[in-house]
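One chain of protein is taken out of this complex; the other chains stay put.
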Amino acid sequence: MSFEEINVEINQYFKTVEGFKKDGYEMMIDLTAVDWYRKKEPRFEVIVNLLSVSKNSRLIINVNVPDEDLKIPSICEIYPGANFYEREVFDMFGIEFENHPELTRILMPDDWKGNPLRKDYGSGRIPVQFKNAPKVD
Amino acid sequence: MFSPDNIFTTTIDKAVRWSRTQSMWPVTFGLACCAIEMMAAGSAKYDLARYGMEVFRASPRQADLMIVAGRVSQKMAPVLRQVYDQMAEPKWVIAMGACSSTGGMFNNYALVQGVDHIVPVDIYVPGCPPGPQSLMHGILTLHEKIMEGEINR
Partner (left out) sequence: MNEEKDLKDDLDFWATNSEEGGWNISSTDEGSQKMLEEEDEKQIKIQTGSDVVDDYVYSEETTDDERMIVNMGPQHPSTHGVLRLQVELEGEVVRRVKPVIGYLHTGMEKTGEELAYFQGPTNTTRMDYLSPLFNELVFSLTTEKLLDIEVPERAKAIRILMTELNRVSSHLVALATGGMDIGALSMMIFGFRERELILNFFEKTSGLRMNHNYIRPGGVAADLPDNWQKDVKEILKIIPEKLKDYDEMLLDNPIWQGRLKNVGILTTEECFAYGITGPSLRASGFSWDLRKRQPYSGIENYDFEVPLLTDSDVFSRWRIKVLEIYESLKIVEQTMDTIPKGAYRIQDKKVTPPPRQRLDESMEALIHHFKIYTEGFKVPPGKAYVAVESPRGELGCYIVSDGSSKPYRMHIRGPSFCNLQALPVIMADSPIADAVAAIASLDPVIGDVDR
């Protein structure tokens, strides 16, 4: 099994993925993002994970998304299976996917505010209060 | 109709209470891991049929008991409340598992920290997941509570 990792520029992204699809990477296994808040510039990185069953190899593509404009082309046309993943990244990180057939929130309720997996979004920890808890004195 | 300490209706009170405990039909409200244990409790080895509760009703209208089995997310909370509202009185709620009792190990943005924020809970069953025996113990405790409690709740 071979395992490769490449970095591509955002304007080359769609073409690269298309090329790899023609090259025998039949499946898109995973698509996710990482928020490098205050650690790296630019802040967001999208990670696409392709699998070729014929060549038995994996390929990870890293794309940096520019800070000014959180947009990246959608690869739904190439791999229809990217649909849910892109919606998840949109929901969790707020990165927009251009030409996505239906870019809406997927995991959180539609009227939710904020993008939970961003690093500047608190985990929302609330202290749990137990009713009628015995008093300690 | 029945007032709690009515000397004339004590016997019938008891009969009503007893009949309520004998075949409580739960509404299917399986959410997560705990739901699997709830199903295990309903099937061959543990056999909830012994308490007359093997029929998990799909319709809340036909159910007396809601076993909230699993974690309740913010998105699910309105649905849960709606199902609860549709149940006919008298109705009881068992919060099964750490998640539905307190939020469990997931103290974060997505989960409701305990279903008692949304619906009144009668019995909390601890465990992650509580085994079928624990669930049964919870059910028996609820039976005790009904037998001793007030009839018009």
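Annotations
Order of writing sets the chain letters: A and B. Residues in each chain are counted from 1.
Just so it is clear, a contact is a pair of C-beta atoms (placed from the backbone, for glycine too) under 8 Å apart; a residue touches a chain by one contact, two chains touch by 3 or more.
If you're wondering where the values come from, they're calculated on a predicted model, not measured in any experiment.
Contact with the undisplayed chain is limited, among A:V8, A:M27 or A:L103, to A:M27.
In the complete complex, the residue from A:K22, A:K39 or A:K113 that touches the missing chain is A:K39.
On the side of chain B, the interface with the absent chain consists of residues 28-33, 35-37, 39-40, 43-45, 56, 58, 70-71, 73, 75-76, 79, 83, 105-111, 128-129, 131, using the contact rule stated above. In the full complex, chain A touches the omitted chain through residues 1, 5, 26-30, 32, 34-35, 39, 47, 49, 51, 53, 56, 58, 60, 79-81, 83-84, 88, 92, 105-109, 116-117, 123-124.
Just so we're on the same page, only the chains that are shown with their structure count from here on.
A straight line joining the Cα centres of chain A and chain B is 39 Å long. If you check the complex, the residues on chain B that touch chain A are 74-75, 102-103, 107-110, 113-114, 116.
By the touch criterion stated above, chain A contacts chain B in their complex at residues 107-109, 112, 116, 121-126, 128, 130-131.
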